[in-house]
Every structure is written in C-alpha cells, then in structure tokens.
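In this view, the complex is presented without one of its protein chains, the others remaining in place.
Chain IDs A and B follow the sequence of writing; residue 1 opens each chain.
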C-alpha cells in the first residue's frame, strides 16, 4: 500500500468505514471480534453501554431509508450517543446550500460522526476526504458502490454459523450488477479467505468486469448453488423490470427464485441470507425465507452489534481487546 | 374466561394493552393506581424516573398523529426509555415490505415495545398476536375499534374529580358510531362500576347495536344531559359532513353543541371532558371548553401519567404496589 488508506487513523486503527476495499483481514476480524463483545448488550435488561456518551452521531441521509437509518439509530443509542436525524433532500439543499457547506456547518456544531447514505457512488468518500480531522464517516450505502456495514454483518452471521471462512463455498444470487451490497460482500469474503465465492445471475445483471472480482460466475441457479455452504440472495429492485434488463417478475422467479426444492442442491447445512427487505415470490419463496435454514432475521440482530462495533472503533472507544 | 386473554402475561399481569375488553375491574384499578404514583414525576425539577432505562419503545404510526405520538414520546422519555419514531406509510411499505416483515425486523433489533396507530380496526391485535414473546404492544388507536389509553386517562380524570365510579351518571355526546374513543370509554366505565352510562347522538351517529353496549341512548341533548356528573364530548370528524350522515356544522351545533346554558341541566358540579383536538363552535362552545367545569387540559396531563403506567406495567417494571 503506497497510498495511505484514508479509512485508517494515524495509528492504523479504524477512522472511517467507507468500503471494504483496502482493509486487511486482521482489521475485518477485529471488527467481527468487537461486534461479538456487543451482542450481549442487546439481551441485557438495560440495553446500553456508556461508551459514546456525549458524542453526537448524525444520520445524514440523502437517500431515504427508514430501515437502515433505524439500525444505526438503535446502535448509536445503545452506545449512549446522541443522534441527529437529517434528511438532506428536504432541507438545506432546497435552500441551495452546497453539500460541503452543510458538512462544514455540522462539523462546526461538533458532530462526531456522519452516517451517510447517498444515491451517488463515492459520496461517503467525498465527505470523508473533506471532513474535519475530528470527524468519522460511515458509509451506509452510496449508489452502486458499497454498503460495508451490511457486508460486515453478513460476515458476522456467516462466522457465527460456520466458524471459519477458509473452506467455505459462498454463492451470491441476483442482481450483482446494481448491487452495492454484493460488491462489499465479495471484497469481504475474499479478504477473509473464503475458498470460493460464486455469483449467480443472468448475463444482463452481471458486471462486465466480473472475472476481475475473484469470483466464479454462473448463469444457472441449480448449477451455481451446488454444494455451497452459504447462499446470499440479493434484493431485486423492481424498477429494473421497467427497462429491458429483465423479463417479468414471474419469469425471474422461475429462473432465479430460491425455492425449497432448489435449496436441496446446496449442502445439507447451508444457510440462506438476504439483506432485506425481501420480495417474497420474486427472488425468494416464503417457505425458504421463513424456513429453518434462513438466518435473515439474525442478520438484522447482528447488524446492531456490528454497527456498534464500527461506531465505537471509529470513535476510538473500542470495547476491550478490539483493534490492534 | 375460557379463552386466555392475549393481553395478559403468564402471571396475569399486563402484557399488551389493546382494548379495555376482557380486563377486570381490579386490573383497570391497578393501572389507575400506578398512574397516580406517576403524576408527581411531571412536577419534579428532574421529570424522569429510570424505570425503563435501556428499553427501546417504537412509535409505529401507520396513521399520522403528532399529538398522540407526542404524548407517548413524552411518557417514554420520562421513564428514561429510548424512543424510535417510525412513520410507516412513508417508508417500508413504499418498498413493498409486508407489515409482518417490518415487525420481524424491528423485533430483531430488540425493540421492547410497539405503540401502534393504524386506520384498520384490529391492527394492534394482529401485531400482538404475531409479535415475539419479549415484545409488548400498546394500541394507540385502531380504526373505529379502540383507543384504550385515552379511555384510561378519562377514567383517571373522572376518579380524580369524583372519587368513586359507583353512583356516577356519565354522558358521552356525539359521533359514537365512528368513535374508537367512545367504545373504549363505555367498556371502561361499565367495568369500573359506573351506575349509568348514557350516549347522546343523532340516530345516524349511533351504532345499531347500541343497546348491547350497556348504555342508555338519547337523541336529545338537554334530556340526556339532565343530572349527569360527567359529560364527555366527542370530536366531530369534519369529513362526516361530506356524506349524508349529518347536516351542516352549524345545525349540528344547534342540536348537539355543548353551551353554558345546556350545561346548566347537568349537576352543579358536573365536569366536562373532551379527548381533543376540540372543534370550537361545532361540538363545544369556547365558553364551556375554557370554563371552570372543563377538565380537558387536565386530561392531557393525566394522559402522560396513565401512559407511563401502562408502559411500565407492560414491561414489567411496575412502580411499587402496582399490578397484583
């Protein structure tokens, strides 16, 4: 690494969390270990730790997502931080203020962390590059680029069920082309030493550069799913149907929808994951989504612990033993 | 009671608060007694008790109501809980996620309580039936069905002013047909042993089954109000005017609006109540609403204490002496 990683602080600890790209296996493992120490907090009677008391965490959402915002809000409050929810599309920019001016103003109020969601790829990087040194930035999804906390909660879920990444065969199924989640998952899986990462999608929904990603591409679901340990279904954005990229929802389900029958081709103890919200009967059958192999709701629970880990590490208040 | 009451926990304590129906006089009295112990909190310098510290209470509003949401938010914060405000109409359902999937996701984040407001009768029941055992559900108004915390704050207000329910004559005036508040009030008044409950309304605004409710129906305000101890005015939904159910607002006020003069027919110490927001000059004259017999604003204050009582009882953190 000749170019210093903007995501790391002076002493090599986590500063921003923008993308999985550039992080070492050991740092990703630190995040998972720190998250492990937080899973207990959600089950206590008093579900709070005072790690971030007095810190102000600002959910800066340029793209509306109640669901994602809520997970960060719950994680922040569990760490005893104060939370500001700002939906920017409806406020400052309406008055013609530039993104940087909005940022500078919030920094001047001594906000400690921005959790950024934006429709443009690179928005969180842009903010981190221009942010004051005392501020941390967490990417909560930027365009088609990355959604690293989602990927890390997926890694956490896999590790909980499978222990090691080495030896695992993981399949990601669906609209890889448009998915920031898939991009982040592939990077994390490879960094953590997963033996084989497969992507399964119609040609129209795979990026041209798919081979450079370190994955095996399949266009047939049954073939791709054979003997895998983990199946990660992607959400199908229904707006893709309008363009020429896809046939009907019905036809998509016929070809790429995960059913009990198809799940039979995977390993007997394979787990099924999905970042949510799920489209029942489009990319996944309800029988599978609600079945014994599904760990979809565990992903949500672990997501709180993983976000607590990332937030507390970035603000330098690591739970004991975290961050080398 | 052959069928177990979904609202009660294993040991007979309050678990959900969905409707007055099925609750014993002693449980309703417990709620009122617990609320009594909380009335002092709002008058302290530090208006907080740590009973629900670390609990997450989620206002799940499918029907917008800043006013009601605010009362629950204030009550929750006074108990030191963390509050999530979710306006569902504008978020998850827009992405096509089902109600149950939304619910499961929030449960997975270890939310402890849902305060539910919905335009459909039965929505809070549905959620309680499908909720995880660790979660409590409070109905903050569902369609035309019930609004039990409103009814309990009304009972609290009556008890504060009149002491006992036995011996009381209470009149409910207005659009009983469409009112979830009236349904809950009638049940509560009867369970608590009120001597006589009257409803006063035009025939078009009384439910067909009015006689089975244990009330005396009147169509004439002056007749119905005679010698009552308590007058509860209902809010007239202005949208009813559009249909054929009602004459004009002006004509409604002529027939059913509460004026000083008409109030003279009630007992000399009768109190006047209204769930708010009031329509001045439609169902109630300003002179009465702001007059010495009106306890409308006390209802709001007591509403905080009653909601604190219900929330803390349902989450098993009763103030001392509460819940048998």
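Brief remarks on what is shown
One rule holds for everything that comes next: contacts are C-beta pairs under 8 Å (C-beta built on N, C-alpha and C of every residue); 3 or more make two chains touch, one makes a residue touch a chain.
The structure presented is a predicted model; accordingly, all values stated were derived computationally and were not measured.
The missing chain, though absent from the display, is touched by one residue of B:48, B:134, B:211 or B:250; that residue is B:48.
Across A:43, A:101 or A:251, the single residue that touches the chain missing here is A:101. When the whole complex is considered, the residue among A:4, A:54, A:133 or A:292 that touches the unshown chain is A:54. Think of the hidden chain as still there; on chain A it touches residues 53-56, 82, 84, 86-88, 90-92, 95-98, 101-102, 104-111. Although one chain is hidden here, its contacts on chain B can still be listed: residues 42-48, 64-67, 70-71, 73-74, 77, 238, 276-280, 297-301, 303-304.
Methods note: only the chains that are shown with their structure count from here on.
The centroid of the Cα atoms in chain A and the matching centroid in chain B are 42 Å apart.
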